[in-house]
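Only a single protein chain was left out; the remaining protein chains are all shown in position.
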Amino acid sequence: MDVLYFAWVRERIGLPREKVETDATTVAELVAELRRREERYEVAFADLSALRVAIDQELTDFDAPISGAREVAFFPPMTGG
Amino acid sequence: MDVLYFAWVRERIGLPREKVETDATTVAELVAELRRREERYEVAFADLSALRVAIDQELTDFDAPISGAREVAFFPPMTGG
Amino acid sequence: MRVLVQDSPFDLAAEMTGFGGDGMGAIVTFTGVVRNNDRGDLVAMDIEHYPGMTQSALTRIATEASARWSLGDVLVIHRHGRLEPGEQIMMVATASRHRKDAFEAAEFLMDYLKSRAPFWKKEITRDSADWVAARDEDEAALGRW
Partner (left out) sequence: MRVLVQDSPFDLAAEMTGFGGDGMGAIVTFTGVVRNNDRGDLVAMDIEHYPGMTQSALTRIATEASARWSLGDVLVIHRHGRLEPGEQIMMVATASRHRKDAFEAAEFLMDYLKSRAPFWKKEITRDSADWVAARDEDEAALGRW
């Protein structure tokens, strides 16, 4: 699946998107798996309350299932308008 | 003093403004005096709740004093915007 | 602050050029347009006003809005005379640092314009000419400010 990062999440992880192979069944599990990879992921995902997640371009929660998802995106709270 | 009429008040009385010599001390007394004049005034002023009044171009009430007023205007509730 | 009372049309775009000025992040406009009546037979809306009082009444309303909200700019334009369906009747614009102030001030201006500015509308159809009645809900709208 494609994992996308925006704003300071992108900056901390150091790339805008990557392919991830995972057995995680929820967003939270995917995050736990990413945090174990490298310190930059650990730093980026340290505070989930400061993050938002979208599955296939729709906002959702961290306990949402990701089976079948093509694209999971992580980003800070939005500041449009 | 000048007495002005707008919208349907103007149409019922049949003129937009006139000079009035009066000893009335309040708007209500002036109205009572006008109503005694002719039926068209009686008709125009029949229902004071449907009328508004301005003294010297400021909205006021029917019990307001008119001594020293240069201009008293009668009209229906406003429908701007 | 600008307050204009006129029979000629106005140009929203021209009025908005440079409106607001430095540091204003939020601009709200409201434009009122003559809309046809439910029967679809409106020929024109005839708008009478009280020339001596109109400018000062609008200025007072705009001044009150500027006192209540933090505004960088306020504009009020109101036309009078004969206006056909689709023509613009009036507009207000507000500029503020934040959207809440700009929205609230524009709504305040509109609520007061409706019931406290000396304009009266007459609806002209092919067969009739009737003064538009004030709506209770317009008077009631003032209660929230």
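Just so it is clear, A, B and C label the chains in written order, and each chain counts residues from 1 on its own.
Simple rule for what comes next: contacts are C-beta pairs under 8 Å (C-beta built on N, C-alpha and C of every residue); 3 or more make two chains touch, one makes a residue touch a chain.
None of the values given here were measured: they were computed from a predicted structure.
Q: For the chain that was dropped from the view, give me its touching partners among the shown chains.
A: A, C
Q: Name, in rising order, the residues on chain C that touch the hidden chain in the full complex.
A: Here the touching residues of chain C are 11-14, 16, 20, 22-36, 85-86, 97, 99, 102-103, 106-107, 110.
Q: To test your reading of the contact rule: which positions on chain A touch the chain that is missing from view?
A: So the residues of chain A touching the missing chain come out as 4, 6-8, 54, 57-59, 71, 73, 75-81.
Everything that follows uses one rule, which is that only the chains that are shown with their structure count from here on.
Q: Could you state the distance in Å from the CA-based centre of chain A to that of chain C?
A: Chain A and chain C have C-alpha centres separated by 48 Å.
Q: Taking each chain's centre as its mean C-alpha position, how far apart are chain B and chain C in Å?
A: Each chain's C-alpha centroid was found; their separation is 26 Å.
Q: Quick one: chain A and chain B, Cα centre-to-centre, how many Å?
A: Their C-alpha centroids are separated by 72 Å.
Q: Would you pick out the residues of chain A that each touch at least 2 other chains?
A: Nothing qualifies.
Q: For chain C, give me the residues that contact two or more of the other chains.
A: There are none in chain C.
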